[in-house]
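Only a single protein chain was left out; the remaining protein chains are all shown in position.
Take a look at chain A:
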Amino acid sequence: MMGEIMKVDRRDAKLALAHIYVAFTALALGGLAGLLQTLVRSGKFNLPAGISYYTILTTHGTLLGLVLTTFFIIGFQFAAISRTAGTLSDRVRFWAWVGFWTMTIGTSTTVFYILTGQASVLYTFYAPLQAHAGFYIGLTLLVVGSWISGFATFAHYARWKKQHPGQASPLLTFMSVTNMVLWLVSTLGVAATVLFQLLPWSLGIVDKVDVLVSRTLFWYFGHPLVYFWLLPAYMVWYVAIPKIIGGKIFSDSLARLAFILFLFLSIPVGFHHQLLEPGIKPFWKFIQVFLTLMVVVPSLMTAFAMFATFEAYGRSKGATGLFGWLRKLPWGDARFFAPFIGMVFFIPAGAGGIINASHQMNQVVHNTIWVTGHFHLTVATTVVLTFFGAAYWLIPHLSGRVMTKAMNRLAIIQTVVWTIGMLFMSGSMHFAGLLGAPRRSAFSTYGNSPQALEWIPYQIAQAVGGTILFIGIILVLVIVVNLAFFAPKGETEFPVAEAAEPQERVALAMDNWKLWIGITVALILIAYTIPFVDMIQNAPPGSKGYKLW
């Protein structure tokens, strides 16, 4: 990790910032949709002007799950590779802008069809509910744009390798490349179902669709998607946080190994989302449950590395006793505090994930609001708080400004507000889910069924939590706008830590992409070939499209 270029080039900064602006616009709109949902579900509020709950739900899921994340991650990664592997070449930057505009046009198209009520199919868009073709075309552009950005990233990495023969790539660049490989391999599934199934079908070129094949291709993508969200958070944890607190990266090679393990193990696992559906033999479901739970291994490595870094730093500052080092951490620094709270939330979130992925326990919670509670801990807390924490140095670094003490204090308050809001909302979602309350449903008492009446107090708690979270969104938007446009001019560091022990030789061996992609493909073929052939050979008659909203 040589810090030869300390400042991201202005032209690259502009590129990264453009992505971040779209991401936070999506947060504003998607967050408002989220607030309205929790209010409707409390049973005390009706949407005005005949707006459908499910239109709002589709807006929320799409803007926050697909748009906020993808744009923030790609913007962050362009800044990261520019910072650690040198300024982008004009050609790479040109294609990165092509990727950005393709994604932005795609997003606008999709959001237009959602808001005009022509695509209330939720962000999972399960066939045979059939959205307007424009919805699928927009999503296709979003994915294709991200591929262009992915290839731009690979081109930049290849140029660095050529200029630095026999050296291990910079850690952040290596991590960004791993995440884009994961993204490209996994989006092949969703691209296949949209291009070959849903688009021809919504345009009326074919009249029937194979629902199970479509779902399987979707979930082949749908789980690695969450690791595409998580890995950039891990980049911040592994590389930026040690520098922010003043420590070192625990082990460069082990960090790389963890990322490669995520690449192997996050893709051949989609069946754990399909445990309760017909058409897949239980044996194959179990294989993918097994592979899913293997992801625990790199997660354990990451947990160890983080806390080892914290403890080593605290002890170097003279901390004593078992937990004395905790007191030495910079609690007043929002760049540390927000991601740290994210890490803490990842402990219950990970435990909930093990429950969801388990062959039998999933039966109890499948499609209940427990699942919604789970991913509001993982994505909407662990990942998002880490992204907020990163934004607090990334945006001023890119905009040539500094975060003031007042803004830092506001960011600390923001994190506390988020924590309280999420404890209310996600906590009550978990409890209501255990009692059987369904996810993705508008307010209903199911004909005054005594069971449904039990869920209502939890739904009111969700609305309280949702309202607090919305205040959190307003606060973060204030900070982001300040850092981008109004904060005092100055230099802000893009923190990149050094490894405690440089391990060039091992790190170099980690750049063996032919081997890593080969193993990934082999695992995918093992997990999917036979059940997929089965699905096609024993396929039922296809389904025509339905527009039931």
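For this structure, a couple of remarks:
We adopt the following convention: a residue touches a chain if its C-beta (ideal position, glycine included) is under 8 Å from a C-beta of that chain, and two chains touch if they have at least 3 such contacts; residues count from 1.
The definition used in the following text is that contacts and distances are computed from a predicted model.
Missing from the rendering is one chain, named in UniProt as "Cytochrome aa3 subunit 2" (options: "Peptide ABC transporter", "ABC-type sugar transport system, permease component", "Cytochrome aa3 subunit 2" or "Indolepyruvate oxidoreductase subunit IorA"). For the options A:Ser316, A:Ser449, A:Asn512 or A:Thr529, the residue in contact with the chain missing from this view is A:Ser449. In the complete complex, the hidden chain is touched by one of A:Leu195, A:Val344 or A:Val506, namely A:Val506. Touching the chain that is not shown, out of A:Thr25, A:Ser358 or A:Asn408: A:Ser358 (per the contact rule at the top).
Of the candidate positions A:Val297, A:Val344, A:Val402 or A:Ile420, contact with the unshown chain belongs to A:Val297. The missing chain lies against chain A, touching residues 52, 54, 57, 120, 122, 126, 128-129, 210-212, 215, 250-251, 253-254, 257, 274-282, 285-286, 289-290, 293-294, 296-297, 300-301, 304, 308, 354, 358-360, 362-364, 366-368, 435-444, 446-447, 449-452, 501, 503, 506, 538-543, 546, 548-549.
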